[in-house]
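Heads up, one of the protein chains got dropped from this complex, but the rest are sitting where they should.
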Amino acid sequence: MNISDALAGMPQILPMIAVIVGGLVTMLMAVARSHKDPEHGQLTAGPFVAVALVSLVFALFLLTQIEPQAKAVWGGTLAIDRLSLVGQGLIVVIAALAISMGAASITTQGIVRGEYFALSLFCVSGMMLMVAATELLTFFVGLEIMSLAVYVLVGFRRSDRRSQEAALKYFLSGAFASAFFLFGAAMVFGATGTTAYAGISTSAQKLLSGTAFPMQTLLLVGATLCVVGFAFKIAAVPFHMWAPDAYQGAPTMVTGFMAVTVKAAAFMAFLRFVLLALGDGSTRHVPWIVDVLSLLAIVTMTLGNLSAVLQRNVKRMLAYSSIAHAGYLLVGMVGALERGEPAVQGLVFYLFVYGLATLGAFGVLIALERKNGRHDEMLINRFAGVGFQHPALGVAFAVFMFALSGIPPTAGFTGKVLLFGPALDAGHIGLVIVAVLNSVVSVYYYLSIVVYMFMKNPPPRQSTEPRVFSPWLTGALVVTTFGVLIVGMMPQRWIDMFAKLV
Amino acid sequence: MVPIGVPVEHVIALAVALFVIGVLGVLLRKSVIVMLMSVELMLNAANLLFVVFAERWGVARGQTISFFVMAVAAAEAAVGLAILIGVFRTHNTTDVDELRDLLEQS
Partner (left out) sequence: MDVFVFYAAAAITLLGASMVLVLANPLRAAMALILSLGALSVIYVLLHAQFVAVMQLLVYAGAIIVLFVFVIMLLNLEDPKTRRSWPWVAGVFTIIGGLSYGLARGLMVDDNQFITSGPPHVNALSKDYGTVEQVGREIMTTFVLPFEMLSVLLLVAVVGAVVISKKRL
């Protein structure tokens, strides 16, 4: 292969380039503004959000122009199959919503730097690389771009103790996990002599079926370490310890961004690794991976939900809820390994629904945050009577909670049916029963906030609290609320969109 | 040229020992800066594996990857130390056990 072959893949990475260019432009705008404007507090988010949205929408447009093909491009490092294109599109859409929501709190939360937008966009480009990578090193570079940007975003509130502490804890566990992944990747390379998923799959089949090459142990230990690295990123128990701290300490807008996009990107990359490197799309080379993932799913769901019930801090509660959702998604992954395409479709559909609902919930939290730039504790009592003071926000929040707990007619219900169905078909009845029981438990804590909002009287002094208003936030909340409802009521069109993924 | 006459098991043992030292450093040490150094050791252990496997397979890929890992390690160290400075500014300590503003409140 020579360099012109590599460059033939140029059109396929144009969406990524569009996002990076958006990041560069916002970065330069941030520098220019800080020189012109001595009054730092007056940074207006409008132009930054506009540039970010333009680049993301343009990237989405470019993604729709690319024809999916089975062969990897860029020397076998980048896939442009449908899973890659739909995955990148999903991340771009969700990131656009998350960035619009963040605009509201850019000044109120003491985050007056435009670099927020630049780092978010770079982060998105890393995620796009992760989702599309079909080679361990390429994936690792994407993972690190995403992770480093998110560590910084978590610590973006520079004078806030919690934000800094969260950034440090997230960084330490994230770097630790990356090192595990890399050590595993080195072992996989040692066992197979390659790092491309296709090559790994071929060698793995040879290694694990016959006794021609007795290097199974090296391969299996390596693959296990890689899976540990992925499990850290999707916050699956027992590798979830960072998530509650990071979610609670991060500025709310960053929590929303990372809860959704990081999980979606890591999950889709994980799916690709398990399907295409440890299998070849339809068959699995490592039979017991299903058992490992089922066990991980059960532990993750149960512990996530039970811990969420105990929380008084809503951000922390949503963190445990996102851990529980990682468990549900792992159930979908078990289905995907057993049933192939329809299950992959269900998994991506659920990621989309989870993204809308979680992002919406964090959007409501952003709208309710106090305006003084101090860290807001977001304890559950604060939500008493909010439903009467701000009926629209209360109703929207209730919709998101219904969706997260999987109550019809929201999209959460459809999503869970599509997610658990294939696992049930494949005979994992016990696993699905645990998942459904967990969903029932989760109803308790999701609805308890709604109960606080609509059935308790507000403490008297809170009524005059100033509220952040931003057209961007309002727009994004409208989109997510109606998205959750419309997708839930007429799912077929949306399911078709995710059809034929492998 | 032929690979060096050291059995590959011995090199793997060295890499695993480095990795385990790194893991224990992250888990046992309280000082954040030493934890960061331990992460560097873990990355180096992975690099050593890449280089030795590349030599045994006779392909360049493992060596190429080790460059990328070095670049990533440098970027990670820069961000990690910046976050450490941020924590020091707000908490006046670099001891992980003294960072407990974010705790379970149940």
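Think of it as A and B in the order they're written, each chain with its own count starting at 1.
Keep this in mind: a contact is a pair of C-beta atoms (placed from the backbone, for glycine too) under 8 Å apart; a residue touches a chain by one contact, two chains touch by 3 or more.
Because the structure is predicted, anything quoted here is derived from the model rather than measured.
Undergrad: Check the options A:Ile20, A:Leu97 or A:Ile449 and report the residue that touches the missing chain.
TA: The single option touching the absent chain is A:Ile20.
Undergrad: Of A:Thr138, A:Ser201, A:Thr252 or A:Ser405, which one is in contact with the hidden chain?
TA: A:Thr138
Undergrad: Contacts of chain A with the missing chain: which residues?
TA: Touching the chain left out of view, chain A contributes residues 1-3, 5-6, 9, 13, 20, 27, 34, 40, 74-78, 113, 115, 118-119, 122-123, 125-126, 129, 135, 137-138, 141-142, 144-145, 148-149, 151-152, 155-156, 158, 167, 187, 190, 193, 213-215, 217-218, 221.
Undergrad: Even though one chain is hidden, which residues of chain B still touch it in the full complex?
TA: These residues touch the chain not displayed: 1-14, 16-18, 20-22, 24-25, 28-31, 33-34, 36-38, 40-41, 44, 47-48, 51-52, 54-58, 60-61, 63-64, 66-68, 70-79, 81-86, 88, 94-95.
In this section, only the chains that are shown with their structure count from here on.
Undergrad: Within their complex, state which residues of chain B touch chain A.
TA: Residues 15, 19, 22-23, 26, 32, 35-36, 39, 42-43, 45-47, 49-50, 52-54, 56-57, 59, 61-62, 65, 68-69, 72, 75-76, 79-80, 82-84, 86-87, 89-91, 96, 99, 101-102, 104-106 of chain B touch chain A in their complex.
Undergrad: Inside the complex, what are the residues of chain A that reach chain B?
TA: Going by the criterion above, the answer is residues 137, 140-141, 144, 148, 151-152, 155, 158-162, 164-169, 171-172, 175-176, 178-180, 182-183, 185-187, 189-190, 193-195, 244-245, 248-249, 310-313, 316.
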